[in-house]
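One structure follows; several queries about it will come next.
Heads up, one of the protein chains got dropped from this complex, but the rest are sitting where they should.
Coming up: subunit A.
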């Protein structure tokens, strides 16, 4: 399997523990440049903008955050930061540039529990235990960092988050939720999409008690529109474009590497023979024998553009290391790795319009998989608390670039935003040259002699190899002038002056 080592990354600091769905990217302030945000289990939200390692904005005292996301949930066209807590609270934050710091946001003083939780009761400090654990981890890391990072101050990998944690809040504005509502508890993950073709988005929440519920914003609150009960525990909720129905399918992962499509009942069919919501299980029967209870993640709407045609696929990964690309009930192909995969995302890493699947394991192995069945692996050198992909804008003048983000257990988020990959598979010059018409005709014209087809191909490869070797490393000096001087110029020159002797002095 091809492996690469990315180096350039941005480091951001956070404080606390993060659950696996609570790291995401999105344009929360509606300025066209993406931000990154993270929610912790101790109830803080950190929003990062550009390359400052400290949060740009924070919010606190929200209790255990299970997932964060960004989308126009109110159907006003404006992106809002949405955050769900395990108790069932749904918060959202309006952070648009017009809505400036002046009225809604109070600048916070450096980390101090009394001032941070203005107007609300301060929560008992739970971070102490975690803080100790971090420092214990860190003393070990630091020994290595002295060795590894001699002369390398930029992008210092083993950043001492513990010393910095006091200052995390110093530059950030504290924001307060623009809206909060108690929904149902035990939520796990959510997605924001229009599932019923009404032109307005719904908030679809997956619960750890086998339920999926869709809420819609109307009359200044979220109202329940639909509820599904599944057979097994769900891992994640996603959606996939369905070109046949001109709508989207809601897909939910089910244990054992399977998934389920949730249909929204059509309004005109409500009273027909199928009342109520539809559930379509996709058993994916041809799978190898496996643990039927293994926890599973799903991601839908993976776009593939090939030959002008756009197709959408879904992908599934399991904790025991299977990644499967599916098209409804059909398995396109699957890959088995010996890592515990816990997070599944997609990204258009090469900017060619086709998206790649990205799966990450707890120990940092990241598999980037193209729909052409090529795989490239990147080993993030630490254990991962939360993983996400998305696009991020690292400086004011920059634009959104695809990136991989890892929240590790030492209070740092590493964002790899410069991913120098121009192809997923290993390619050589040979394959590119073989496809070139000019090279083909040269070889056919001059070197196609052997009648035996098997012999001919073998020697054709070595001929091609030697030709390109000579072209690259032998021809350059002799050919330079010839290529830059058209023939007629040379002939004129030759007429104009007498022939010079052949031996001339070299450049001094």
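Operating definition for what follows: a contact is a pair of C-beta atoms (placed from the backbone, for glycine too) under 8 Å apart; a residue touches a chain by one contact, two chains touch by 3 or more; residues count from 1.
Here, contacts and distances are computed from a predicted model.
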item	value
Chain not displayed: protein name in its UniProt record ("SWR1-complex protein 4", "DgyrCDS3359", "Rab proteins geranylgeranyltransferase component A" or "Cytochrome c oxidase subunit")	"DgyrCDS3359"
Which residue of A:52, A:76, A:218 or A:469 touches the chain not shown here	A:469
Residues of subunit A (touch criterion as defined above) contacting the omitted chain	1-8, 148, 150-152, 155, 374, 379, 381, 420-422, 425-433, 436, 438-439, 442, 445-447, 461-485, 487, 490-491, 493-494, 500, 502-507
